[in-house]
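Note that this complex is displayed minus one protein chain, with the remaining chains in position.
Chain nomenclature is as follows: A, B and C, assigned in order of appearance, with residue numbering initiated at 1 for each chain independently.
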């Protein structure tokens, strides 16, 4: 695929959609001829961001939506935005520290953002309390092996 | 997956998205434990509907969007809506006849709607000239082999 | 979608592999027609054995090639169609214009045998 492409998605905040979201990311990226490594990294980062929205964004009510936007430009740069309209994050810097979690600390590792940062080229988090969270994941595919 | 689920998608009207759309449908339906036959039938019907929007809906400009909505209820009934805001169809009944096409008749078969009807339980087409076209594809998965 | 070609006498064998839809059929169509002209072929065999997905664009592809071979009084055959491809071709009544064979070998044999008198087009498998 050489043209610029973009898809937007809205999905229910149910944990079954973690797998659906990361597999859709794989479907979107696959025509760009990624390596297995790149594909796995992107799937993992999307899984982390979507899990966070499902787990942390909407508190007890759980009937919010998650919004995804996936974009590919002609150079092989992938931008994936995962957005919710939930409770937001008070201190983004702190939230992004390894092992920091407000979840059940015996079961959540607080490694979500750390994994996203390790697996993508760039991770940007825009969030404000009460307004929701927008996570932007960016990765440029290594096109040397491609067309 | 036992809960009701729904995703909504918006994609650019480029032909690369035919494959992306049908593979997203496969990703959405896969957790419901469809047979290979059901999965192929759904992918094929989605491919037809999305190709039609790309090919017929927006004429020369080609910068419209396609809107997809995929829904699964707890009984295994899948509803997929493929919608465009393009030129619409003057005579839906005629358009749905086998071999009828307004496309390049040496290369288009006019079999799109016929394939959709053969591969899904129900196909509904709502369209009016100038307003766009909404194709609703419905199929109930045979759950006997499932959970 | 990829395509490879082989010529046996005046028969152009086109082996398709991958997913055949409206997007991929455009390029494939041009490649087949160009090769058909370059090699001055008469008949065309389209092998679907390695086609992993096909929608009604496949019908358009066969119909288009049928119109092409007719100009040279050639015939067209399709081989290796799976269950889903067969269902789509059946719906379109494709067997009135193209014969279907299990393998390329059988299709070639039928072409080599078939005289002008054979009611090739009306036959179905």
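The criterion applied here is as follows: a residue touches a chain if its C-beta (ideal position, glycine included) is under 8 Å from a C-beta of that chain, and two chains touch if they have at least 3 such contacts.
What you see is a predicted model, and the numbers here were worked out from it, not measured in a lab.
Taking the full assembly into account, the omitted chain touches A.
Only one of the listed residues, A:16, A:33 or A:126, touches the absent chain: A:16. Here one chain is not drawn; of A:5, A:51, A:79 or A:127, the residue touching it is A:51. Hidden from this view is one chain, which touches chain A at 15-16, 18-19, 22, 40-41, 43-44, 47-48, 51, 54-55, 98-99, 106-109, 111-112, 114-115, 118.
In the analysis below, only the chains that are shown with their structure count from here on.
Where touching is counted per the definition, the chains common to chain A and chain C are B. Chain A and chain C have CA centres that are 45 Å apart. Taken residue by residue, chain C touches two or more other chains at no position, since every residue touches fewer. Under the contact definition stated at the top, not a single residue of chain A touches 2 or more other chains.
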